[in-house]
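Below is one structure. I have some questions about it.
One chain of protein is taken out of this complex; the other chains stay put.
Read from first to last, the chains carry the letters A, B and C; within each, the first residue is number 1.
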Amino acid sequence: MTARTSEPTAETFWTSPRGVRSWLLTHDHKRIGVMYFFSTALMLAIGGAFALVLRAVLVSPDSSLVDASTYNKLFTHHGIIMVFLFMVPAIPSAFGNFLVPLMIGARDVAFPRLNLASYYVYCVGAIVTICALLFGGVDTGWTFYAPYSTTTSTAVTMVACGIFIVGVSSIMTGLNFLVTIHTLRAESITWRRLPLFVWAIYGTAIIQVLATPVLGLSLAVVGIDHVWHLGLFDPQAGGDPVLFQHLFWFYSHPAVYIMVLPAMGAISEIVPAAAHNRPSSYTGIVIATAGIALVGFLTWGHHMFVAGMSTFDAGLFGALSMFVAVFSAIKVFAWLGTMWGGRITIAAPILYVLSFVFLFVFGGMSGVAVATTSLDVHWHDTYFVVAHFHFIMVGGTLTAFLAAIHFWFPKITGRMYSEAWARLAWAAVTGGFILTFTPQFLLGNAGMPRRYFSYPARFQALHVMSTVGAFILGAGMMLAVGYLVVAWIAGRRAGDNPWQSRGFEWRSPSPPPPDNYVAPMRWDTDAYAYDDDDAPTATTGTAA
Amino acid sequence: MTPQRRHAFRVAVWLAIASEALLFSGLFMLYASYRSEHSTAFHLAAAEDVSWIGGTNTMILLTSSFAMAVAIHFARLGRRGVARGWAAGVIVLGCAFLAFKGYEWSLHLRDGIAPGAAGDLEGVRGASLFFTLYYLMTGLHALHVIAGMLFVAWARHRTRRDDDPLAIELVGVYWHFVDVVWVFLWPLFYLVT
Amino acid sequence: MRNLIVTFVALVVLATASWLLSSAGAPAWTSLLIAAAKALAIGWVFMELSEAHVVPRTIAVVAVLFIALLIGGTLVDVQLR
Partner (left out) sequence: MNELFHDLLDLPPQASSMARSIDTLHYVVIGTAFLVALASFAWIAVAMVRFRDRGTSAAQPARRRIRITPRRELALAGGTLAVFVAFWVVGFAQYRALRSPPDGAMRIYVVAKQWMWAAVYPDGTSVEDDIRVPVGEPVHLLMTSRDVIHSFYVAAFRVKQDVLPGRTTELWFTATIPGTYDILCAEYCGAGHSRMRGHVIAMSRDDFARWLAGHSAPSLAATGERVAAERGCLRCHTVDGTPHLGPTWRGLYGSTVPLSTGDSVVADETYLTESMMDPSAKLRAGFPSLMPSYQGLLTAPEAASIVEYIRSLR
C-alpha cells in the first residue's frame, strides 16, 4: 500500500481546536456530524431497549411482565424514538453532515451556524419527547390516529410538541443541505459528477423541507385539540377522522423515503468502492433518486385501503405505489450490475451490503405486496406490515447504517476495527434479524393483528422464535458497539484511504483537518474512476 | 458578499417559504374538505365574520406589500433614509392589521364564537368546524405577521450601517408571502357567504 | 417603480372587484380565481419571480404543485366516498 499516512501529529478536526467549549460551539460540519452520530446512536439504544422489552412481553399470550396500557406506551415510544429521533436524522444528519462537504469539495456547509442550531433544536425536541415518559408517556401508536389521540388521557400534547421541534430541526438540516449542494460545489464537481450519496441527501432534503411541515401541522392540531377539545376530528361536531389520516400520511409516507434514500446513497458509495468498479448506471441511480423523492409524494393513501377511503382513491394510490416501487428496483439493478466484474474487497462493509440487498429487496417486495389492494385488506394492521417495515427499516436502513459505519470508520477516526469481530457481529445481526422478523410475516399471514398486548395462544410459537431472534440481534449490536469503541481508542492506524476508494471524500487526510484539506484540491478524476485500476494506487490529496 | 453567497441566501429564503406554504396547506386541506362536507354550514358561518374588517385588512396588507416593494426599490438605489421610511410604514400597517384582527376576534368571542364553539349557529352541524379553522388559520397567519414585522424591523435597522439591500430584499419576499396567504384567507372566510 | 405602482393598482382593483362580485352573489370560485390572480401578481412582481433564478422559480412551482396535490388527493376521497 502506497497511501501516505498522515503524521500522527497532524492536526485533525478531533483535536483542533481543543476543549469542550470548542466542541459545543463548533461550526465545523464534521464535529456536528459526530455529535449527531452519538446522539442518534443513543436513541437507537433506547429504542432498541424498548423493543427488547416488547419482545419479552410477547413471549407469552398473556404476559404478566407489564400491563396492557404500559405495553401500549412501550410500542408507541419505540416507534416514535426509532423513527423521529433515530432514523430520520441518523444518516442525513450524522453521515450527511460529515460527508457532503467533503464530497463536493467544500470547506463547510452553506450555513454553519444554522447547522449547529439544528443540532440543538434536535436535542431540545428529543429531550421533550423523552421526558414525556416521566409524565406518563403516550399510548396512541406512533400514528396518533384521531379521535383516540384527542381523547386519551396520556401526554399527547407534550410528545406532539417534542416531535414538532424535532421536525423544525429536520427542516433546517434539509434546507441547509439543499443550499449547500446548490451553491458550494467545487467548480469541477458538476451535477453530472456529483457523488451518488450527495444525490441521495439532495433527494432526502427535498422531502424534509416539503413534507415535514405537514407533519408538524397535523401534530400541532392534535396537540391543540387534545387540550381544548375543539372537535376538529370529532364526528359529534361534524369532524372527519379520516382527514387526520390523510394529513398524517402525506408526511409519513414520504418520511419513509427520508429513512431509506440516505441508506441507498451509502450503499451506492460502498458498492463501487468495495467492488472497485464504476457504477453500472450512474444516471439510472440519479433518476431513481429524484423519482423516489418526487413520486413518493403521490402514494400516501396506500396506508388507508380499509380506513373508509373511497374505492377510487384506493385504486389510484395502489397504482401509484406500484409506480414508485420501480425506482427502487432500478437502484437494485444498478448495484447488482456494479458488483459484477470488479475486484471486490471482502470485508465488513460489503458483507453488510450483501445482507442489505437481500433484506431490502424482500422488504420492498413485501411493500409491493401490501400495496396490492386486495391483499392489504387481509394484511393491514397485522404483523405482516410490522415485518414489512422492519425488513426495510432494520434489514435495509439499519443494515446500511452499519455498513456506513464500517466503511467510513477509518475516514472519521483514522483507525481500523478488528475484521474478525466485525464479521462475527455481522453474522449475529443478520442471523438474528432474519430469525426475528421472518416469523412475523407468517404471524401476519395467520391473522395476528399488531399492537396486541395479548393474543390467541395459537400464535405463541412464532412469537417465541421472534423474541429469540431479537435478543441475538441485540447481542450483535452490542458486540459492534464494543469493538468499535475499542478500535476508536486503540485500533491500528488505517491510513488515509484503506479501501483505495476513488471517492472524493477520501482525497483529504483521514481524519480530515479542521478545514478539510491541507492543500488546494483538483478534482480531475471523478469519484468512480476505477476503469484503469488494475494495480490500484492511492489518490490521496492530489495537491495542485 | 459574493454573488454565490447572495444566491445561497435567496434559495434559502425561498425554501423556507415553500416549507411554510406546506404548513398552511394542511389547514387549507381541512378547510376544503369540511367545506365540501358541510357546505351550508360554512355558508351560514361565513356570514358571521365581519366583512368590513376583512375587506379593510385586505387593503391594509396589499398596501403594506406595496410599501415593502417600494422600500426595497429605494434601498437598492442607495437611498436608505427613504427606504427606512417605507419599511416603517410596513410595520405600522402590520400593527393596524393585527389591531383589526384582534378587534374582530374580540367581537366573535363576545358572541360566543370561539375555537370549537359556534355561537348562534351552535345547532348547525359543521359550523363550529368553520370557526375552529377560522381561528387556527387566522391565528397562524397572525403569528406570521408578527414574525414578518420583527424581520422587517431587523432589516430596517441593518440599513443604518450596511448599504447592502440583500437583507431587506429577503425580508420583503417573506412579507409578500404572508400577504399571499391572506389573499386566500380573505375569500375563504369572508366572501363565500 | 412604475411596475410596482401598476401592480398595486391592479391588486386594489381586483380586490374591490372580488368584493363587489361576492356581494352580488357570484359563486365562490370567482373570488378564488381572483385570489389566484392576485397571488400571481404579488409573486411575479413584488416577490420578483419575474427576475429570479430558475432555482427559486422551481421551488415556487413545486410548492404550489404539492399543495394542490394534498388538497386534490384528499378532496377526491371526500367527494367520492
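The rule is short, and it goes like this: contacts are C-beta pairs under 8 Å (C-beta built on N, C-alpha and C of every residue); 3 or more make two chains touch, one makes a residue touch a chain.
Bear in mind that the values here come from a model prediction, so they are computed numbers and not experimental data.
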Legend entry - Contact list for the unshown chain, restricted to visible chains: A, B
Legend entry - Listed residues A:110, A:155, A:242 or A:473, member touching the removed chain: A:242
Legend entry - Touching residue (missing chain; options A:295, A:361 or A:465): A:361
Inset, instruction - Write down which of A:336, A:420 or A:519 is the residue touching the left-out chain. - result: A:336
Legend entry - Options A:372, A:418, A:460 or A:525, residue touching the unrepresented chain: A:372
Legend entry - On subunit A, residues whose C-beta touches the chain left out of the figure: 68-69, 72, 139-141, 145, 147-148, 151-152, 235-236, 238-242, 275-278, 280-281, 283-284, 305-308, 311, 314-315, 318-319, 322-323, 325-326, 329-330, 332-334, 336-346, 350, 353-354, 357-359, 361-362, 365-366, 368-369, 371-375, 377-378, 380-382, 442-443, 445-447, 449-456, 462, 531, 533-534
Legend entry - Residue ranges of subunit B at the interface with the undisplayed chain: 37-38, 40-41, 123-126
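The rule is simple: only the chains that are shown with their structure count from here on.
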Inset, instruction - Mind checking the centre-to-centre distance between subunit B and subunit C? Centres are C-alpha means, answer in whole Å. - result: 14
Inset, instruction - Hunt down the residues of subunit A that sit against at least two other chains at once, touch-wise. - result: 182, 210, 214, 240, 243, 246, 250
Legend entry - For subunit B, residues that touch 2 or more chains besides their own: 7, 11, 15, 18, 22, 25-26, 29, 33, 37
Inset, instruction - Please give the residue numbers of subunit B that touch subunit C in the complex, ascending. - result: 7, 10-11, 14-15, 17-18, 21-22, 25-26, 28-29, 32-33, 36-37, 55, 58-59, 62-63, 65-66, 68-70, 73, 172-173, 176-177, 179-180, 183-184, 186-188, 191-193
Legend entry - subunit B residues touching subunit A - in the complex, by the definition given at the top: 4-5, 7-8, 11-12, 15-16, 18-20, 22-23, 25-27, 29-30, 33-34, 37-38, 41, 115-116, 125-126, 128-129, 132-133, 136
Inset, instruction - Write out the stretch or stretches of subunit C touching subunit B in their complex. - result: 1, 4-5, 7-8, 11-12, 15, 18-19, 22, 28, 31-32, 34-35, 38-39, 42-43, 45-48, 52-53, 55-56, 59-60, 62-64, 66-67, 70-71, 74-75, 78-79
